[in-house]
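Following this message is one structure expressed as C-alpha cells.
A single protein chain has been omitted; all remaining protein chains appear in their positions.
Order as written gives the chain letters A, B and C; numbering starts at 1 within each chain.
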C-alpha cells in the first residue's frame, strides 16, 4: 500500500472558551506524527464564511486520501465518530465573526444529508481496542462541525471521488471543565492517541464493519 | 379553517419493557380527544416488516392532513421533537419479530434523509409555553422511530404531497424507571398534554418559527 | 393502631425559581389528605434564621408522631429519601433573607450527624412498589434541607423521643425545567402520590427493611 496522504483538521476556540480540544489534539498530533502516512494538519476558523473555503483550498492543494476533521463537543464523555451530516446551518451560538444562520442550507443545491465516507464503525472498534471511550454518533449538530462533515461529503460526491472524509467530536479538556462543574472531559494524551488510531483505521480499512452500532433513539 | 384530519401513532412495548410511553400516551389522547380535529390513533407494531405497511395503510385510508408519530426514548428527560430522519436501519436491539438489520436503507431508492414536515420549532415553542420540557432533536436514532419518520417524509415527497408528518420521542414513564435507577421519566398526564399541544401547533402553524434552536454538536 | 398525627412540610421557592415542587406537592397533599392519619402541613421559609423556629414551633404545638419534611433537588430524576444529615451549614446560594453561612454548625453543641428516624428503606421500597422513581440518598446537601433533617434528628434525640423524622428531596416540576434544558423533572401527581406513599410507609413500619441499598461512592 502506498503512503496515504492524510489531512487532519481542528477548530480554533469559540463560544467563550480559551482553548479548543480539537486544536490542541491536532497540534499534539502534528508534534508526533504517526509513521506511515503523509500527515498534514490545519486549524480551521470558526466562521460560516471562512471554514468552507479554507477546507476546500487545503483539499484542492493536498489531494488527500483521507480527511479527518475534528471539533469540540462540550458535555460529551466519549469520542463521537459521526455517521452523517445534514444540510442545515442552525447555529445555537454565533460563530467567531458574529454570524448566526437559522435553518439555512450548507449547500443550497445539495441533498438533505451526506454520510461519512470513512469506515465509521471500524474507527469506533479500533478506538475501543485501544482503550479509548468512543461511540458512533448519528448527529453532528447543526453548527460548523456538521457543516464541515457535510462539505466533506459534498466534495467526495462531486469534485473528489474516492475521498474518505469523516468527523470526530472530542470532549472538553480537563482544564475547560473547571468552568463547567460536573461535566465530563478527556485528557490530551488520550485525544492524540484517538486521532492516531482513527487515522490508522481510516487508512487501512476498505470495507466498514457490519456490526450493530445503531441507536434506538 | 376546515377540520383537520389528524393521525397520531404510538408503538407497542419492546426491548423487555412491559409498557411503551407512546402507546400509553396515544391511548390517553384517544380517551380525551382534543376539540376541533378529527383524531385517529394507531398503535404500530415494533417490526421492520410490519411497521411500514401498517402506517402506509392507515394513511392511505384516512388521507390525514397531519401525522404525528411517537415512540419511546428511554433515558431522555424531555420530549424530543425530531427534525430529520436518515436512510438507515441499524438496530441496536432486535425488533419484536427478532429482525435486526445493520446499515440497510429504509427505502432502497430514497435520499439520504428527509426533514420532518411539521413545523418543529413551533411545536417546541408551544410545548415550552405549556410548561412541558421539550427540545428540538437532530437524530431520531436508527431504529423504527427513525424508520417511521423517514417513511412519513417519503410519503410526503412521493404519494401524499402536503402531508405534515413529524415524530416525537417520549421519555420513559415513571413506573418504567423503577427498573432503570437514576434515569429521568415523564408522567402520563404530561405526555398526553404534550400530544394535544403538538397537534394544535402542527395544525395551526403554516410557516415554522425562524429562531435559533440548533445544536453545536 | 391509633390515628397517627403527621406533619408534612415543604419549602417556599428560592434561588430564582417561581415555584418549589415541595410547596406544590404539600399543597396538593393538603387538598386531598390520605385517610387514616391526622395530617398537618406547613410551608417553611427558606431562611437560616426562621426555618428552625418555624419547624420547632409546629412540632411543639402538634406533637406529631411522624414528620416528613420535603424540599427541592433540582437536577435529580428520582425522589431521594435522605438517610443522614450532617452538622454543617455551607450554603452554595444565599437563603431568601440573603444569609449565606460557610462551614458553620447547624447546632453548635450537636454531633457530626443524625440519621433519619423514619424507616428509609421501607419508604423507598413502597415508592418503588407504587411505580415511583426513588432512591436512598446519603447526602441531603449542606443547605436548609440538610439543616431541617438535622434539626428533626436533634429534636428526636433531645426533646421529642420517639419522633419519626425524615426528609424527601423532590425533582423539579416539568414547568421549571423549561428554563433548565435537558434536566429531569417529575409531575405534580407523581409527587403527591409519593408523599402519600411515604406517609403510609413511615406510619406502618416499625422496623426498617434490612436490604442492601447502599452506594459504592
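Just so we're on the same page, a contact is a pair of C-beta atoms (placed from the backbone, for glycine too) under 8 Å apart; a residue touches a chain by one contact, two chains touch by 3 or more.
All values reported here derive from a predicted model rather than from experimental measurement.
Partner chains of the missing chain, restricted to those shown and counted over the full complex, are A, C. Across C:28, C:64, C:141 or C:174, the single residue that touches the chain missing here is C:141.
In the complete complex, the residue from C:42, C:59 or C:73 that touches the missing chain is C:73.
The chain not displayed touches chain A at residues 77-78, 128, 131-135, 174-175, 177-178, 181-187, 189-190. For chain C, the residues in touch with the chain missing from this view are 15, 71-74, 76, 80, 83-84, 86, 88-93, 100, 102-103, 111-115, 137-143, 145, 169, 208, 210-217.
Here is the rule we go by: only the chains that are shown with their structure count from here on.
Taken as a graph of touching chains, this assembly forms an open line, each chain in contact only with its neighbours along the path. Averaging Cα coordinates per chain places chain B and chain C 38 Å apart.
Distance between chain A and chain C, defined via averaged C-alpha coordinates, is recorded as 47 Å. Measuring from the averaged C-alpha position of chain A to that of chain B gives a distance of 30 Å. Looking at chain C, no residue sits in touch with two or more other chains.
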